[in-house]
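Note that one protein chain is taken out, while the other chains of the complex remain in position.
As written, the chains take the letters A and B, and residue 1 is the first residue of each chain.
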Amino acid sequence: MIEGAIWRRWVFFYIPLTIFLIFLLFPFYWMVITTFRPDGELYRPWRAVNYNPFWTWNPTLLHIKYLFQETMFATWLMNTMFIALASTVISLFCGIFAGYALSRLNFPFAGSLGTGIFVTYLVPQTLLFIPLSEIIRNYQLGDTPWSLILTYPTFLIPFCTWLMMGYFKAVPKELEECARIDGASRWQAMLYIIIPVAVPGIMSAGIFAFTLSWNEFIYALVFLSSPEQKTVPVGVVSELIRGDVFFWGPLMAGALLGSIPVAIAYSFFVEHYVSGLTGSVKG
Amino acid sequence: MAQVVLKEINKFYDSVHAVKDFNLQIRDKEFVVFVGPSGCGKTTTLRMIAGLESISAGDISIDGTVVNNLAPMDRDIAMVFQNYALYPHMSVYDNMAFGLKMRKFDRREIGQRVKEAADILGIGDYLKRKPRQLSGGQRQRVALGRAIVRHPRVFLFDEPLSNLDAKLRVQMRVELKKLHLRLGTTAVYVTHDQVEAMTLGDRVVVMKDGLVQQVGEPLELYNRPANKFVAGFIGSPAMNFANVTMTNGGGGITAKNAGLEIQVPGNEAERLRSHVGRQVTLGIRPEDLHVARDGDPAGLTFNSKIEVIEQLGSEILLDVRVGEGTMVAAVDPTTRAKVHETVRLTVNPERLHFFDSSTDMAI
Partner (left out) sequence: MAVTTADVGVGTHSKPPRPKWRPLENERNLAFLLLLPTLTLLGLFIAYPFVRGILLSVSSARVGVPGEFVGLQNFYRLMGDPIFAHVVWNTCFYTAVTTVFKLALGLWLAILLNRNFRGKAFTRAFILLPFIIPTVLSTFAWKWMFDPTFSVLNWLFYKLGLISSAINWLGDPDLAMLSIIIVNIWRGVPFFAISLLAGLQTISPDLNEAAAIDGAKPWQRFIHITWPLLLPVTMVVVLFSVIQTFADFQIVYVMTGGGPANATHLFATYAYQLGVGTGILSMGAAVSLAMFPILFLIVIFQLLYIRRVETR
């Protein structure tokens, strides 16, 4: 703690921290409040008298009902969940094996391949989306979840690989040598010994991949067209806005309910997420 | 019969010649210790026997079969590592059973073998625990157990006791010896600790800079070291060395320098005659010096000045200055001595060692 007078603690710590927290968390509060406010309160001009934007005494579930009844929100939730889980599984599969090969095996071009994979991480989706959309169409994958399940790993695998490399490097060489003397082949040693020991890394990579998939937008926007195929971000953007009119109530409800699954998943794996984040930066 | 033969073994790491012309025949049931300072090539040689390092030149055979190109798992060996290398996510039972599972032994046989090994090592109560719940000594036993259940033809040990505290190390040393007597499996053991080498080995291989310095039974290394390195490496406290000139005198040959003049006994004198007039290195072990008593021949005593007194309880170590050099004498614990005092020391004439000044080989 800061040594010295109490006032110093307040001025230099509690107050700035509180301001940060308010700044960072207010939009979520706003989402929640708007979701449960009746339209009448929402659309009052900001200069109206007795206007309290921060609370409502007449909470309503109308917006949420609208969301589920008038739009395909439930379908979007399932789509997004399915795509995120599938992409995560594929990326973990590829990332674990690639990470193991790059960190524990000796073979020519190991260094350049590692750098190559790192470099692909730096190629943003917004650079590739136009030619990719053409390719997707050519492969008949347009407007299907597979267009995303196969393309999301392109930005998830490099990260997973990198993360797993860090974790694998920390496993002592003797463990593997001992397993091989004991009778395990390299493959068996990898499967039964090294990978189980690196499970925390796998969880970190997994939760990170999951949240990144949920967050992806441009590929989903460009590759999907029918309402029943859309993911939550795309659906909210395209179906809750009619021309210039924004249905703010359902929109915020959609934003809120669309964020909750990720937030819940995250809350179970916070420590792993943080170590994944910091591991990638420190490695 | 689990004989291990190393023939002309060489290992190169790029341009570094890590192991040079290593030749050794290990008999069945023998316990051989490779000992030497860090970087001498002992661990590299062990790993070549295990198959964890490739062999640059030469052949290794186990029971007559050349194993150079066999994978570790095909050599029927077991290895105990310095930091135990226990699989952290498996229980003790699973750790020990792993190798057998990989070789597709059936469940009953595995259970039998694990119980057998656990009984021998006294770890039967820990079978369900995970390694992190065990102490260092217990983990070491599990590592041993893992090796035992395989009934291998050769045991390989890579400094297994280095990570234990001093007391535990002494205890485990005895247990290892008992284990070897009981199981009778051929064993190759690597250590940097010469005490372990002396107490455990049927034969000891002393290595330095990739070269074998001497191979022999512990007592032979102690009594007849082949060169100055072995002489100084084996035995604690280390042997004292002094530069002396061989001269004719006193009716025979004497070794002489600024601080002492020792009469070389008759049977030794013959061998040293050709070195008269030249400088040689004289080696005397601390335990072969004692405080001069009345009646000790003058040709075997010399004066020295005490610089430090180390009280060990079982003996006293006197760090003394002799002429221009220093020596350590291990003397009787009842000796009364004071720092800065002069004390006369007598050397045991049967226990003089001489080494050529340029080649360091024993004369």
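The rule we apply is simple: contacts are C-beta pairs under 8 Å (C-beta built on N, C-alpha and C of every residue); 3 or more make two chains touch, one makes a residue touch a chain.
Quick caveat: nothing in here was measured; it's all calculated off a predicted structure.
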| item | value |
| --- | --- |
| Given B:E116, B:E220 or B:E268, the one touching the chain that is not displayed | B:E116 |
| Residue among B:V5, B:L70, B:L211 or B:A269 that touches the chain left out of view | B:L70 |
| Per the touch definition above, residue among A:V11, A:L127, A:A170 or A:V199 touching the missing chain | A:L127 |
| Residue ranges of subunit A at the interface with the undisplayed chain | 1-2, 13, 16-17, 20-21, 23-25, 27-28, 30-31, 34, 42-47, 51, 53, 90, 93-95, 97-98, 100-102, 105-108, 110, 113, 117, 120, 122-135, 150-151, 153-154, 157-158, 161, 185-187, 211, 214-215, 217-218, 222, 232-233, 236-237, 246, 248, 251-252, 254-256, 258-259, 262-263, 266-267, 270, 273-274, 277-278, 281-282 |
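Note that in this section only the chains that are shown with their structure count from here on.
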| item | value |
| --- | --- |
| Interchain centroid distance [CA atoms averaged], subunit A/subunit B, Å | 58 |
| Of subunit B, residues touching subunit A in the complex | 50-52, 71-73, 77-79, 81-83, 85, 87-89, 98-100, 102-103, 146, 150 |
| Subunit A to subunit B touching residues, read off their complex | 172, 174-175, 177-185, 188, 192-193, 196-197, 199 |
